[in-house]
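My questions all concern the structure below.
As you look at this complex, bear in mind that one protein chain is not there, while each of the others sits in place.
The chains carry the letters A and B, assigned in the order they are written, with residues numbered from 1 in each.
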Amino acid sequence: MKFEMPESLKKTPQHYCPGCGHGIIHRILSEVIDELNIREKIIAVAPVGCAVFGYLYWDFDTCEAPHGRPPSVATAIKRTNPNKVVFTYQGDGDLAAIGGNEMLHTANRGENITIFFVNNVCYGMTGGQMAPTTMPNQVTTTTTQGRTEEDGYPMKVCELLSNIDYVHYLERVAVNSPANTLKAKAAIKKAMENQLNGKGFSLVEILAMCPTAWYQTPVESLQMIEDTISKAFPLGVFKDS
Amino acid sequence: MIKLMKGNNALVEGSISAGLDAYFGYPITPQNEITESMSVRMREEGRVFLQTESELASVNMIYGVAMTGKKALTSSSSPGISLMQETISYMAGCELPTVIVNVQRGGPGLGNISGAQGDYFQAVKGGGHGDYKMIVLTPSNVQEMYEMPKKAFYLAFKYKNPVMILADGVIGQMIEKVDLNELAKYPDEDEVFNASDWALTGCKNRSSRFIRSLIMEEGALTEHNYKLLEKFNKMEVEVDFEEVSTDDADVVLVGYGTSARIIYDAYLNLRDSGFNVGYLRPKTVFPFPSKRIAALADAGKKFMVVEMSSGQMVEDVRLAVLGKSEVQFYGIPGGGVPEVETIISKVKNMM
Partner (left out) sequence: MKKEIIITGYGGQGIMQAGNILIKAAILEDKVTTFFPSYGAEMRGGAANCKVIISDEFIGSPIVYKPDYVLCFSRLAFEKFRKSLKPDGLMFLNSDLVKIENNIDVLVLEANTLSEKFGSKIMANMAMLGLFIARVKLLKQASMEEAIKESFKHKGEKIVNLNIEVFRAGLDCV
């Protein structure tokens, strides 16, 4: 078997830090798009966050949304272009903090779009501040003594959205091991297929490493997902109706 | 077809005639008739209507539609328009054609629901962050509420830039006669509205595209700004205004929107009593009729600027006049309406 670059990925070096989860997720997402043969139908929405440069790496039509607003931008693109395949790719700050309201209401309308939610339990792009998903006691640049109760508790997006009737599919996966990454790819594929089949709102939450902001080596950060993060954020399907 | 219609409803019909593909809005007085009527009319026409969870969602939805080269509009009133400013700046940065309607009400803060003109600076001087301009059209009657959406879309697509229709609660709420004739076609409109060379439509039979306003490469954002500036300067040719009896005038009354209607009454009254006054109504406030005002100032004419604000457009008049002539101001902020009699006595004092 020949190991090739997916057609949906540009042959350009990416800016992500060593050990970052974004590169892996870009890769499996691009593979799925190739496998489903939908590259020419994609209109993607990049967030504000580390993945803002998604459009430099993905080889399909992509726009950038203001911080937190990709679900609204995607809603509008899909409603006016129902034959296109529309997804957003958002971090935890983008989706769960500043964009919490857009996330909730897009889910509540059951929009036929797909959200890839990259949960790296921090704000990567701005230098490692606390996110709504940050672990208890986790040290960030705005919780230098560790996250306390006063700073809130890790926000569980899949659990939260699972109470919304119109949500079709919710799954939490991780990319910290080959086995998990294969499962992540399957979930991404299913979420895309849901849209192609008109099933409505699908969101895949992907636990991803951020060694830089976690003050860890890449290997330690893989283990951190295994030992800590996936305990607070259990993997699995939260809704599939 | 001649009809009696509210300004807000006429704007809906005008938008539909202009080929609006999608409307997004969130309720706020005094523009609710737009959202309500759009909910019926857009669905009737088989086009997209969505009542959003906030003005943030609305403005980002028109941003999304514009990415795909289609025509989208949102409407709101002052507080809601404040909420939209970040994305309006993104639209200017991304060079996206959209139309935003502000049926202004009294401010600051929650203010009140009376018609007002306190958002002029926000509309004309930026509002959002960064160096950008937005074409701003100022309807002064129900007919223009019907006709301006088409013009707004034409200009938005011509310059690939957001365009604002800056109305106010009085124009939005009043009913008068409107001719719902078919809107005239611009000679080059097919070309202007054709977005196929830049819109995101899926990369079939072409290379992939992206649209963004984040420009981090060394010096590239400065370049981008210069390119935008050149475009904003070109918009000057779109300046539009109405002028009556300025030739022999000693004092020229200047106002837009509802204020223009009020100064018109004052103008008629003063002329009837033998005073040489003129009338000038900007129909675009960006670009502003600075050249014409400068020429009138050079000819020795004085100006009386009337607004439903504490004095915003008057600054642009003063910039055009550059101290060469007298500029007086009369305005009432916070949803108050200037009175014709006060204008008359103030103008008499200038004579």
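What we mean here is this: a contact is a pair of C-beta atoms (placed from the backbone, for glycine too) under 8 Å apart; a residue touches a chain by one contact, two chains touch by 3 or more.
Since the model is a prediction, treat every value here as computed from it, not as a measurement.
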Shown chains touched by the chain that is not drawn here: B
Residue among B:Leu83, B:Ile175 or B:Leu221 that touches the chain left out of view: B:Ile175
Touch with the omitted chain, as defined above, among B:Leu4, B:Val40, B:Leu229 or B:Ala299: B:Leu4
Given B:Ile113, B:Val251, B:Leu270 or B:Ile344, the one touching the chain that is not displayed: B:Ile113
Touch criterion as defined above, residue of B:Ile100, B:Met134 or B:Ile262 at the omitted chain: B:Ile262
Contact set of chain B toward the excluded chain (per top definition): 2, 4, 29-30, 113, 169-170, 173-177, 258, 261-266, 268, 337, 339-340
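One rule holds in what follows: only the chains that are shown with their structure count from here on.
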Chain A and chain B: spacing of chain centres that average the CA atoms, whole Å: 39
Chain B-facing residues of chain A, complex: 39-43, 45-46, 48, 52-53, 55-56, 58-66, 69, 72-77, 79-81, 84, 101-102, 104-105
For the chain B and chain A complex, residues of the former touching the latter: 21-22, 24, 48, 50, 52-54, 56-58, 60-65, 67-68, 70, 72, 86-87, 90, 94, 200-205, 208-214
